Every structure is written in structure tokens, then in C-alpha cells.
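In this view, the complex is presented without one of its protein chains, the others remaining in place.
As written, the chain order gives the labels A and B, with residue 1 at the start of each chain.
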Amino acid sequence: MPPDAFARKRRTELGVAAVVAILVALLPIGLHDVYLQNVLILTLMYAALSQSWNILGGYCGQISLGHAIYFGIGAYASTLLYTHLGVTPWIGMLAGGALAAVIALILGYPFFRLRGHYFTIATIVVAETGLIAMINWDYAGGAQGIQIPYGPDSWLHLQFARDKLPYIYFALGFACLTWFVSWLIEDSKWGYWWRAVKDNAEAAESLGVVVFRSKMAAAALSAFFTAIGGSFYAAFVSYIDPDSVMGFQFSLLIALPAVLGGIGTLWGPALGALVLIPLTELTRSYFGGSGTGLDLIIYGLLIMVISLARPEGLTSLVALLGRKLITREPASAGSGASS
Amino acid sequence: MTAQALVQILASGLLMGLIYALIAAGLSLIFGLMDVVNFAHGEFLMLAMYATFGIVAVTALDPILATPLVVGVMFVLGAGAYLLIIRHAMRAKANIGMVQVFATFGLGITIRGLAQHFFTPDYRSIQTSWLSGHTLDLGGVFLPLPQLFGGLLSCVCFAALYVIIRRTDFGRALEATREDAGAVALVGIDRNRVFALGWGLGAALVGIAGAVMAIFYYIHPDVGSPFALIAYVTVALGGFGSIFGALAAGILVGIVEAVSATILAPSMKAIGIYAVYLVVVFVRPRGLFGNL
Partner (left out) sequence: MNRREIILGGASAAAILGATRAGAQQPQDVVIGALYQMSGASAQVGVDAHHAFDTALDIINKSYDLDLPLAKGEGLAGLGGAKVKIVIADHQGDPQKGRAEAERLITQGKVCCLIGSYQSAVAVTISQTAERYQVPYLSADNSSPSLHRQGLKFYFRPGAHDEMFSKAMFDFFDIQRKKGKKIDTLALFHEDTIFGTDSSNAQQKLADERGYKIVANIKYRANSPSLTAEVQQLKAADADVLMPSSYTTDAILLVKTMNELGYKPKSIMAQDAGFSEKAFYDAVGDKVIGVISRASFSLDLAAKRPSVAKVNEMFKARSGKDLNDLTSREFMGLLLLADAVDRAKSTDGEKIRAALAATDLPGERTIMPWKRVKFGPDGQNLDADPVLLQWLGDKFVTIFPDQAAVAEAKWPMNG
């Protein structure tokens, strides 16, 4: 793509993101229903988490199904710091993020030599080990979990009794941040190396060490942001226990939006979250109460249909529409808005 | 710890390990065929158990005799799953592996929902097998007959698999299709047919495991999940693409699990298995016997 068309594409992406962010920020003005606000918070949170996952999984091609461990590290780190030392969650989440990043580096070193499914299963196994360790670690609450004592509404403690707006804005900010980091990566030397490496094994050989180091950095970055998500979640729910923040279902739910939306793309995770999370919540709420498994059936079918109907992800659908629109313009350079 | 207690632990671990290996065999076969990790494998196991329960309830056959019927049902189910669903997932031009993971994940959830819908979430078990409740007492070491039967059946299945894959045309077609699907088409082998049969065979294997387990285990819609995880670790430990690796790894996992439960706190026994996996792949990145 010629340089000025590329620069234009980059600016367009930034513009679209800004517009979307503003629209979402304005949503709560019309959206008063507490339940829907809750769904919005979860959607934004998963969009951010999936965007972080995508850095490692999508751009680097290292599919992790064990990201719940970083999520849990973030949740536990900030909660323990808060309940035992009174440290505000804002610092707690940075501490959790740093810890998660360090652990990602320690794990990355031996694991990045593993290919494909071996790597994925190693991540699952590590996350399960973390889960079992937390269940058996009494200082951190063990199976009984930790409850965040509630006090008055406060930004410092990131705690609000009924008001969902602060959480919405935090989650929105978080989602924007992770999107922005992905945007930066796309036009960075790491991004180029990774794309080269994904397409060409020989290039991988010659770029060897340098690529390895950048993958480690990707892992650390991905873990850092995932942990921040965990800290946020802990503050949001005010109660954590091992199963609810380190379970396998989280690892899947973090990766799923990226896959459904388009793995390795800029918009994929957000798009995927937009479709998947409301679906998950609404089927459970409106069909789950019967106990007949109807909500599971619907949820499973929808995942199957989406992943089969559009295996490249939903962004390819959007790109298709985009291309159709662009090719109607007479003076267009380049192949359109898809990447 | 007495020698007898040690032998008991190893024996129980071995028997359970053979069953893990049998569950893993189907997964390994499907993966070896087309690079698809079937995330609905646990649910296949669950369906096999329900199928056994249903056949026993309707025909009053002993579950052992019902096993061939269960195998048949599962074969059809597996082949059907491929033809109706997985085949479409493989049309993806990008990220084939991931897409199939999530397509099978969705399939698993759907099956679980259907099971809850039709069978209710209540727990069932089979009381009436002439094996159940009987135990072989070898000098203080107890070997429950259902598990013993399961272990033997597992060995027989692996032997049969070896013969099928190495000695028959179908087996060679399986190997060839994995190596190079394009070339295989030129020779006139219908890729879809091979894959469907492969899925059917994989499901049939887990069907045998389910039929055996239905004798000594409880049955309900969520019963497959813990076994599925162990199956994935087992296949990876043994090495993707190696059926024999699944057998070796299964036995290893069973024994490690039993020993870990004794050395560590039993609630942490899975860590023993996970540690073994991590150490093995660190030293041999393709698992014990993997060649993919």
C-alpha cells in the first residue's frame, strides 16, 4: 500500500476509534437500566481483555488458553494489597500487572520453544496449576475467597454501591488503552517482524533471537493488561475466589472474542466482544432460569454458527462491506479499508 | 507406607491410566488426522455413557454386551459431527486451527445443553452389571473388576489400532491424508470420506471408554469435563500424532496422579501431572513420542 494511503488508513482507524469511544461514553445518558449497564461494563472489559490477548495470540501467533492466570494474579494482587495493607486498587492493579508481566517472562522463556498445541496445552496446565495453588493457599483466602469490605462510594477505592457509571468509564478507558496499544503495534517493528515470521518460516530462522525477545515483550504486555482487567473485576464484584477469577472459563472467554471477531486484527476483539458478551448474558438471564439447558443450547449453537459461517472472523465481514463501499468511489488508492 | 499399599496405589493408577489412555486415543487419532483438537471430546464421553445407560435401560442387556452397540452409536455420531459441522470449519482460509477449536467448543456446549434438556441434570448410574461391585483381591491388593475389564479392553483397542493403522489400507490412507491431503486426492482417495471415518473411529474409541466407565462411574451432563482436560494433557504428553504415545502417556498420567495424591495433599494431585507434562515438553518439545 503506498505510503500516503497507508497514513490515511492509520488516521481513519484512529478517527473511527475516537468516534466509537465518544458514542459509548454518551450511551449511559440514555441507558439507565442497571442490568444493561452491567452488560456494557462486561462487554468493554472483555473487549479490553481480548485485545490484550490478541497481542500475544493474534499478532504473535502464540495461542494461550491460560490467560486466566494473569487475570487472577491481577485480581488477587490488588485485593490482597487492599485488604491487608490498605493500598488503593489504582496502585494495586499496577502492582498486579507488573507481577503478571514478570511471571509471563519467566514462563515465556521455556515455553516459546513449544509449537502450536503443545504451547496451548502448556498454558492451560499452568493456569490450572495456579488455580489449584490459590485454592490451597490459606493466606490468600483459599477456597473461601476474599471479600472486599464495602465502604462509601469512592474513586480512590474504586468502589461504588449502586452507581455503575464509574465502572463504565473505567472499562471504556481500559478498552481504548488496549486498542491504542494494538494500533501502535501494528505500525511498529515488532508488528512487522511478527507478520514476516507468521508467513515465512525461513524469515523466522534468520530473525531468530530478535523475534524471541520481542515475543517475550508481547507476552509481558499481554499479561500486564490482562492483570489490570483482573484488578478491575475484583473491585467491580467486591468478592473473589479462585474459581471465579482463575477458572478455565475465563481463559476461553478472553480468547473467544478475538477469534470470533478476527484473530490478529485491530477491530476483531472489540467486535467479537460486542457480539459474544451480550449474547452470553442475555441467554443466561432470559433462558437460564428454566433449568432445561436451553441457554446452553442457544449459546453453543451461536458460537458454532459464527465460527463456521465466518471462520476468518467478523471483521472480514465488515471489510467485505467496506470494500464494496470503497470500490464505488471513483478516486481511491489502494485496496480499501481492510488490513 | 507398606509395600502392599504402594503396589495398590500403582495398580489403581495403572488401571485408571489405561482408561485415560483409551479416552485420549480417540482425541489423538482425530488430531493426528487433521490437526483438530476436538473440544467436544468430553461431551462425546458423556454421550457414550448416556448411550450405555439408555441401551441398558431399554434392553436390559449387561453393559458389557451393550458395548458394541454403544460403539456403533458413537461411530455414527462422530462421523456425523465431521460431515455436518467440522467439514465446514475446515473451509477457513486462515486460522484453521483456532476456528476448529472454537467450533468444537461450541459443539461441546450445545451437546451439554441438549443433554441437560433431554436427560435432566440428575445423576444416574448403572447398578446391574455382573462386573459392578466385584473386586479381585490379590493378596491385599484390590483390583475392581470393572476397571480391570476397562484396562484390558484399552490394551486390546490399542493393539487393534496398531494393526489398523500400520497394516490396513484405511490406516495407510489416514497416514497419507495427514501427510499431504492434496497428493492424496490425486490418488483418488476422498479426503472427506477418510476424515469422516477417522472421526467415527475416534468417537468409537471414546465410546468404548464411556461404556466401560458407565459401569463404575456416575452419569450426568457435566461428567465429561475433568476427563477431557486429562485427555488433552495426555495426548500432548505422549506427543501429537502418536497413538502409542497416548497409551504411554495415559499410563504415566494415571500413575503420577495416584502417587501425587499420596505424596502431596490430594487436592493438589493434578499439579503432579501438570509438572510432569511441563518438564517433559521442556526437554522434548514434541512430547514423548510425537512426530508432528
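Heads up, the rule we're going with is that contacts are C-beta pairs under 8 Å (C-beta built on N, C-alpha and C of every residue); 3 or more make two chains touch, one makes a residue touch a chain.
Because the structure is predicted, anything quoted here is derived from the model rather than measured.
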Subject >> Touch criterion as defined above, residue of A:Val34, A:Ile106 or A:Ala309 at the omitted chain >> reply: A:Val34
Original post:
Pick from B:Ala57, B:Leu84, B:Ala159 or B:Ala265: which residue touches the chain that isn't shown?
Top reply: B:Ala265
Subject >> Touch residues of chain B, complete complex, unshown partner >> reply: 5, 8-9, 12-13, 16, 20, 113, 116, 120-125, 127, 133, 135, 137, 142, 144, 147, 216-218, 220-223, 225-227, 230, 257-259, 261-262, 265-270
**OP:** Determine and list the chain A residues touching the chain excluded from the picture.
**Re:** 33-35, 38, 132, 135-136, 142-145, 147, 150, 161-162, 233, 236-241, 243-244, 281, 284-291, 293, 295-296
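As a working rule, only the chains that are shown with their structure count from here on.
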**OP:** Using the touch definition up top, name the residues of chain B that touch chain A in the complex.
**Re:** 31, 37, 85, 88-89, 91-99, 101-103, 105-117, 121, 221, 229, 232-233, 236, 240, 265, 267-268, 270-271, 274-275, 277-278, 281-282, 285-287, 290
Original post:
Any idea which chain A residues touch chain B in the complex?
Top reply: 63, 110, 113-118, 121-122, 124-126, 128-129, 132-133, 135-136, 248, 252, 256, 259-260, 263-264, 291-305, 307-308, 311-313
